[in-house]
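Up next, subunit A:
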Amino acid sequence: MAAIYSLYIINKSGGLIFYKDYGSAGRMDTNDSLRLASLWHSMHAISQQLSPISGCFGIELLQADTFDLHCFQSLTGTKFFVVCEPGTPHMENLLKHIYELYTDYVLKNPFYEMEMPIRCELFDISLAQAVQKERVSLLGR
Partner candidate 1 sequence: MATFLPQFQSIKSSFAHIVLSVEDVSDLWPTIKKGFEERLPFKRASLNNKTRNPVLVDELPAEFILTTDARLRSRFPQEQSLFWFREPYATIVLVTCEDLDEFKNILKPRLKLIVQNDEREWFIVYVSKAPAHNDQATKMAKKVYAKLEVDFSSKKRERCCKLDIHGPDPNFWEDLEAKIMECIRNTLDRRIQFYEEEIRKLSEQRFMPVWNFCNFFILKESLAFMFEIAHLHEDALREYDELELCYLETVNMAGKQKDFGGVEKGDDQATLLDSGKKALAQIVQDDSFREFEFRQYLFACQAKLLFKLKRPFEVASRGYSFIISFSGALALRESMLPFCMREVWVITACLALIAATVSNYEDGLAAPDVEKEFYRVQGELHTLCHTKFMRLGHLVGYGSDIERSPVNSASLSMLPWPKPAVWPPLPPDASSEVLAKEKMILQESPRLKHFGIQRKPLPLEPSVLLREANRRRASLSAGNMSDLFDGRPSSGDGDSSGTPSAVQKVSNVSMSRTLSSPGNFDGSIDRPMRLAEIFVAAEHALRNTISDADLWKSLSSVEEFEQKYLDLSKGAANNYHRSWWKRHGVVLDGEIAAVHHKHENYDLAANLYEKVCALYAGEGWENLLAEVLPNLAECQKILNDQAGYLSSCVKLLSLDKGLFLPKERQAFQSEVVRLAHSEMEHPVPLDVSSLITFSSNQGPPLELCDGDPGTLTVALWSGFPDDITLESLSVMLTATNSTDEGAKAIKSSEAIVLRPGRNNITVSLPPQKPGSYVLGALTGQIGQLRFRSHSFSKGGPVDTDDFMSFEKPTRPVLKVARPRSLVDLAAAVSSALLMNETQWVGIIVKPINYSLKDAVLHIDTGPGLSIAEKHEIEIEKHEFGANNTGLDNPPDNHSPVSADVKQLSLEDGKINLPDWTSNITSVLWIPLKAISHGLAEGTPAGTVPQRQSIVDGLRTIALRLDFGVSHNQTFEKTVAVHFTDPFHVTTRVADKCSDGTLLLQVILQSQVKASLTISDAWLDLQDGFAHTGKGDGRPVSKFFPLIVSSKSRAGILFSICVVDTPAKDEGKELDPISILNIRYTISGDRNLGAHSPVTKELTGPENETDPLTFRSALILQRPVLDPCFAVGFLPLPSNGLRVGQLVTMNWRVERLKDSGKDVDSDDLDEVLYEVNVNSENWMVAGRKRGYTSLSTKQGSRIVISILCLPLIAGYVRPPQLGLPDVDKANISCNPPGPHLVCVLPPAFSSSYCVPAA
Partner candidate 2 sequence: MAPAAPKSGDVIFASVDRVNAELFTLTYGAIVRQLITDLEEVEEVNKQLDQMGYNIGVRLVDEFLAKSSVSRCVDFRETADVIAKVGFKMFLGVTASVTNWDADGTTCSLILEDNPLVDFVELPDTCQGLHYCNILSGVVRGALEMVSMKTEVTWLRDMLRGDDVFELQVKLLKQVPEEYPYKDDE
Partner candidate 3 sequence: MIVCLAVVGHENNPLYIQSFTESDDALKLHHIVHCSLDVIDERVNNPKKSSPTINEAFLGLLYPTENYKVYGYLTNTKVKFILVTTDLDIRDADVRNFFRKFHAAYVDAVSNPFHVPGKRITSRTFGERVSTIVKSFGLSSAS
């Protein structure tokens, strides 16, 4: 059955502000994840440049033989991306949903400082549920 491996949130300046592993094979350490984040940030930017016609907003789906990477960038420049089993559907919706959770439990948390790493218990909880829910809905289909 399809699985979500991990979730990343990158702030507008390419810093990794959230990383959660949902049981991927090799959980990477902080440095790696940070590096990877900024790398992705750049790639995403480059990809926009690559586009032959203007008005491209960067990579949304990156498919590899072992995983899919779905990326969603909010208009405010925050990037959310999930790494999941190849062909896991409904990832856009999941990302949108996560975005909403982000606004509710991160941005509305007065203790959260903008652009800083996210440490919000409630966010984690609701994320876990969201991912769960996603599974359930998949099974349903």
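Throughout what follows, a residue touches a chain if its C-beta (ideal position, glycine included) is under 8 Å from a C-beta of that chain, and two chains touch if they have at least 3 such contacts; residues count from 1.
The candidates came about this way: all candidates are chains of the complex that A comes from, given by their letters.
Owing to the predicted nature of the structure, the values given are computational and were not obtained by experimental measurement.
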{"item": "Candidate number, among 1, 2 or 3, whose chain touches subunit A in this complex", "value": "2"}
{"item": "For the subunit A and candidate 2 complex, residues of the former touching the latter", "value": "13-14, 38-39, 41-42, 45-46, 48-49, 57, 60, 72, 74-78, 92, 96, 99-100, 102-104, 107-108, 114"}
